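Here the complex is missing a single protein chain, while all its other protein chains stay put.
By written order: A, B and C. Residues from 1 in each chain.
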Amino acid sequence: MSELELTTDRTQRIKDVLWALTFAGLVAMLLRFVFGLGATTNLDDRVPWGLWKIFNMISGAALATCGFTVGFLGHVLHLKPFDRMVKPAILVAFLGYGASLFALLFDIGLPWRFWHPFVHWNIHSFLFEVFWCVSCYFVITFLELSPTLLERLGLAKLRGVLSKAAGVFVIIGITLSSLHHTSLGSLFLVTPQRLHALWYSPIISLLFIISAIGGGLMLLALIKTLHSWWYDPSRVFGGTMVREGVVCKTCGGDSENGATPEGPDLHVVRALVTAGAWVLSVYLLLKIGDLVLRPEARAALLAGTWESVLYVVELLSAAILPVLLVLIKPVRRSPYALAVTAGLAAFGLALNRVDVGIFGYFRDAGELYFPSAIEWVITFGVLAMAGLAFFFIIENFSVFDDRWKRLADSELKFSSSFDRLTWVWNHRLMTGLERASLIALIVLPLAWITLYPPFLESTPPDTRAPLAVDAARDTLRIDANRDGLDAVFAHTAHKQRLGGEESCVNCHHLSMPADRATPCSECHRAMEAETVIFNHEQHLAWVAEDKELGGWIPENQSCVECHSGQARSAASAKACMECHREDMHAVDPANGRLAQFAATSYHSAMHNTCIPCHTENALTQNRPELDRCTTCHQFGVPEGLEENLQMRELVEVRIRRQ
Amino acid sequence: MAETTNSGPAPSAVIDLKSRLPYHIEGNGSEGRVERFLDAFAAVLEHTDYKPLLDSYCRTTNKCNRCSVTCPVYQVTGDPRDVPCYKTTLLLSIYQRYFTLGGWLNARFTPNRFELTEDVIAEMAEVFYRCTACRRCTQECPMGMDHGLITRLGRYILSLTGIAPKALQVSVREQLEGETHNTSKVPATAMLHTLEFLQEEFSDQFGIDLDVPVDKKNRDYVFFCAVSDYLMEPDTLLGNLAVLHAAGDWDRWTIGTGNFDGINYGLFYSDWHLERIIKQLVGEVDRLGGKNILIGECGHASRSAHDFVPVFGGAQTRPVVSFIEYTLDCLRRGKIKLNPDIITEKVTYHDPCNMSRGGWIVNQPREILKSFVKDYVEMTPHGRNNYCCGGGGGLVSIDEIHDFRMKVGGKTKADQIAATGAQICIAPCANCKKQLKELVEFYEIPCEVMGLHDLILKAIEIPGGKSAEERKEEAELYAM
Amino acid sequence: MQAWIDFAMGPLFAFSLGVMALGLLRHLVLQLDTLFRRKRSRLKYMPWNKMLHDSLEWALPVRHLTSGNVIFSNASFVFHIGAILVPLFYAGHIVLWEQWLGVKLWSIGNGFADVLTVITILAVLVLLVSRIAVPRLRAISRNSDVSLLVLILLPFISGFLAAHPAFNPLPWQTMFLIHLLSAEALLILVPFTKLSHIVLIFFDRISEIHWQLRPGAGDRVAETVLGKEAKV
Partner (left out) sequence: MIGMLIDVTKCVGCEKCVAACVKANGCDPAAADRDRATSPDGLSADRLTTVQPIGWDHFAKKACMHCLEPSCVSACLVGGITRSENGAVVYDPDKCIGCRYCMLACPFHVPRYEWSAKVPFMKKCELCEERLADGEIPACADACPQNAIEFGERDELLRLAHQRIGENPDGYIDHVWGEHEFGGTSVLYISDADLAELGWPSPDTESIPHLVEPVMHATPIVGGSVLASVAGVNWIVRRRMQQMHGPDASSNGHGGGEQ
């Protein structure tokens, strides 16, 4: 199988996954704008910054630093293995920053005003400096990338000018990058009390830029290995990968003892990983220095909380392990080990950013923030789009290699390759529009029904029935929304004051059949939302039983009792009062028909019943405290006093004290 | 004629061709035939535009069996294998199993019901060559599926696998790679002799000496007819010459010696051959600088030229005129005179499928016939819904299936002709004439099959030549 | 049970409607892609009037209904009237289209809808029986043809019984749930089975386009299969 066929199969499955994520991302993006931030994300007043800002933007930018680091090594210093990686590095930087900025559009509340910082300045703010540097650097990477793109799109003159100015772009790029990576770190300087002591250090800017440089190089090494794995394994994996289908066991190995020869590009990957490891060793020293100099950090580390565990894991994978691994000779020889080291370092760097941005604030926010489904889908949707753009550009422009040239002029002799297991023709089974549209057909509806917020609304927990303080039930404590701030209700006192037995109906206006004292929480089940109390299924049975209907299945006959016409809907149903004349009392006499389907929220049920009477009596019997909220709502009645009946007097004592 | 499925001869009586495949030549032996078939199918899907067609047909086959009602072959045999939809399903299920995602899923997850094997290919080879691709079933299909096209695609893939009728394969090889460049290996000199003989015959009958313009440059018409006409149908050619002479267009046409064969067997079973033959034909016209292509009396020659010269002709595309259209034009302009009281017998007209199915040549011949024939009768059904003579799609040149053509292919047409009771049956197509003559002989129907221009020859009045009356008496004298 | 009904009427219905709509849209896009990308240059050589004539002939298929297997054809014609009108214009469904698609359709009377449903059920039964009983149809029918007919029968019967609880042998909820689930299964299957002829039939009617072969294709195929110097 020629090299071209061998590789096209590998990327097909990955592109399918990326297409699926992109379509799901598109649905999530639509829902984000239709329903706004509150309904679609788990962000709230305690956790203002979440997944998009911290993971996509900050760790995304940190991982995409290879643009300026390799630019410096390859373009300014002209070091041998790096100058070949300048173009791929710039592509990764461009796509990385592009994905980050695009994800930001969904995070900020007013995305159509993204350009405001260009016009309204605040030179004291780090975010202002980050905004300017990141946007300018994104433009610079585009300018650096455009010569590769223009190669195929004509405009040779413009291409000439741009490639001549490449040197200048690299230098400006390096300055802008070093600026914004430092200030990305110092963004978090502004929260001394809130960020966890482990991560809040005065040299956070320095830590950010050094770790970013190291992580960026590692990520580029990983991408180079993956590209070779997808498109041309022999370049990095050498002979180990493919020898007539037999995969040799020794991974790499020295060419002296007859093992398979090294891949020609392995030294590039090795150079990248080693350079990254050097930088990360500096980062490690800085981290240790930071621990030594700051006693509260050391205390927090030794406190053994889950933050310190996170800190150790992050330090291990970002700094300690990669540096140690690179020191071992066989690791530097084997492409697999290098890839694992690079992966580990990149993961460590991303984890560090997430630690600082999200986990560091958990203790201060007092709540655990976990991103909502739509946040995850948009995050990975944006990364998938960047991935698809990555595949498109490297397959159609000469970034890693001029594959597209070889593909175009080599009249690829069509080989009818059949998938051995199922004996199905998989060379061109489905490509392009046909394949992508099939993925869209399955993913779009699935994403819609799993992410559509109204479908996900969890029903609020039912309200709690009032607690009787004593056996005779003459004082009740009502804590419907279970927040501990309960209200005291003198049950018997009210009964006597409002006229004995007949007054019960004022509150128990709609009891269950054959029950005179149904508690309010029986129907007003939700604190804020209306509750549909009409139970259709039950009514089928009750009506059939009540009217002794005959027929095969009596329940089926009872439809006619309530619904007149054929189109059975709420509109064509009989009013409740027509059957429940004796055991129901219309609360608002204005419209005789009781609003029978839905009970108002518990909150408004209570307030509409008690407050009118209270405010009116407050005036007539000039007891001003009647219409005050604190008359019913006491805060945190001490536990001990709960059974003690003098509780009411204590409250009044306090008021009279002034 | 009610088209209920009549009780044709019991299927067993019909010749079971599966055991007799010898008329299919084998390119490179029979082993690995399944792989070669799938490779050929994959190559076709790769380089041509059949994939979208097969995709949509896979989905919309409704299996409502309406097409069997109108298929002349199924009418006779009643054999389920002859239902057009069954034939299409054979190829579609191969496509669905081996070339679609559904097939891939089936192969992995279900004990798949369909597997391509040797005898499936053998059955396809037999079934595809029992059908004349007359496309009568397409009009009956509610989904509008073109079974003729699928049959042709099936034959194309079989031919790539090495299975094609020997007769067709040999004649196409001669036409494309032989030195005579025509299907019957008629060298140019032999063609010129025939023309001399025709000139003598013409002067005997009319007393006018003609000189057939051969290889003349920049003429309006370049004449192509089925090369078998030169051998077997002199009267038709005489009729053509008579019309051309009478119309006074003698210096507006020519015959090319480089390639004078309009036959295109590629239309029946191979896109590749179809394209190369069309290119050869158009090349000849370009060589002679002709402005139009004039096709003689041949069904598939006129259709393949009319439909496919624009497709494959490229820059050399020329407008295609059928001789019948030309004759009607001359008649309407009064350039030729036809004596209405020469023909006394009852005449009927058979529509060759390739000309009439597309609605191209349906009313023209009828208008000509009605102008000089007193007793004209129509077959039912006729015109665009006509029945196939049974010899179409190249079957007529395969002699091994003569019995099949007689007992099955042509039986419905034979009943039709017998039903009209006509003495003369006009069939302006070389293949139809050969098939109908065999049919008439096989069923002893008292009817004479001839071309349209044979009749015109009898009735044409050429000023300065003998009148139609005199020629008629001479002919009767000569016949006694 | 009520929770199941709410789920079936909510997310599941949105999903199946989405799959059907997107599936048919995909077929449309792929066919148009073939017409206007691969075959754009050949469009002017198409015999449009002949194709239009054949298609219109099928709009009022008098000739086709009086010839061939008459019962099957007529049953199929009658079935299509009911199968298209009832689901779209029945009073109960109008609410659905309003809620999901925001479009207000005119609704047919309930009595008329009942009659139409019964006729459709009978027509489907005729189709089912003839597919099994008539040898000619039996030989050619695939399993999917028969099972699809059964699947189409389900929503019609369950819908009718749900609307008339008096005749309903099962409790109302169960019957309504059957109606919902079978209809949604049908919707999901539309793009993957022969039901996609809703969209594809228009493109099959113009399959003459596929006679416009691709110049030069023959040589490339021959070269691929038979090798560089392929001989006839």
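By our rule, a residue touches a chain if its C-beta (ideal position, glycine included) is under 8 Å from a C-beta of that chain, and two chains touch if they have at least 3 such contacts.
Predicted, not measured: the structure shown is a model, and the values here were computed from it.
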item: Touch partners, limited to displayed chains, of the chain removed from view; value: A
item: Absent-chain contact - pick from A:Arg10, A:Arg46, A:Arg516 or A:Lys574; value: A:Arg46
item: Contact partner of the left-out chain, one of A:Gly304, A:Gly366 or A:Gly550; value: A:Gly366
item: Candidate in contact with the missing chain, chosen from A:Gly38, A:Pro295 or A:Pro612; value: A:Gly38
item: Given A:Pro147, A:Gly276 or A:Gly343, the one touching the chain that is not displayed; value: A:Pro147
item: Hidden partner chain, residues of chain A it touches; value: 36-39, 43-46, 48-49, 72, 74-78, 82-87, 107-111, 113-114, 116-117, 120-131, 147, 163-164, 166-167, 171-172, 174-175, 178-179, 182-183, 186-187, 189-194, 205, 235, 265, 366-367, 398-402, 481, 483, 485, 528, 603, 628-630, 635-638, 654-655, 658
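Basically, only the chains that are shown with their structure count from here on.
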item: Maximum inter-chain contact count - chain pair; value: B-C
item: For chain A paired with chain C, centre-to-centre distance based on mean C-alpha positions, whole Å; value: 41
item: Residues of chain C whose C-beta touches two or more other chains; value: 30, 224
item: Where chain B touches two or more other chains at once, by residue number; value: 39, 43, 46-47
item: Parts of chain C lying in touch with chain A, wherever the complex brings them together; value: 1-2, 10-12, 14-16, 18-19, 22-23, 26, 29-30, 33, 91-92, 95, 110, 163, 165-166, 168-173, 191, 224
item: Footprint of chain C on chain A - complex, ascending; value: 413-414, 416, 433-434, 437-438, 440-442, 444-446, 448-449, 452, 455, 536-537, 540, 551-553, 555-557, 559, 565-567, 569
item: Footprint of chain A on chain B - complex, ascending; value: 38-39, 42-43, 45-47, 97-101, 103-104, 107-108
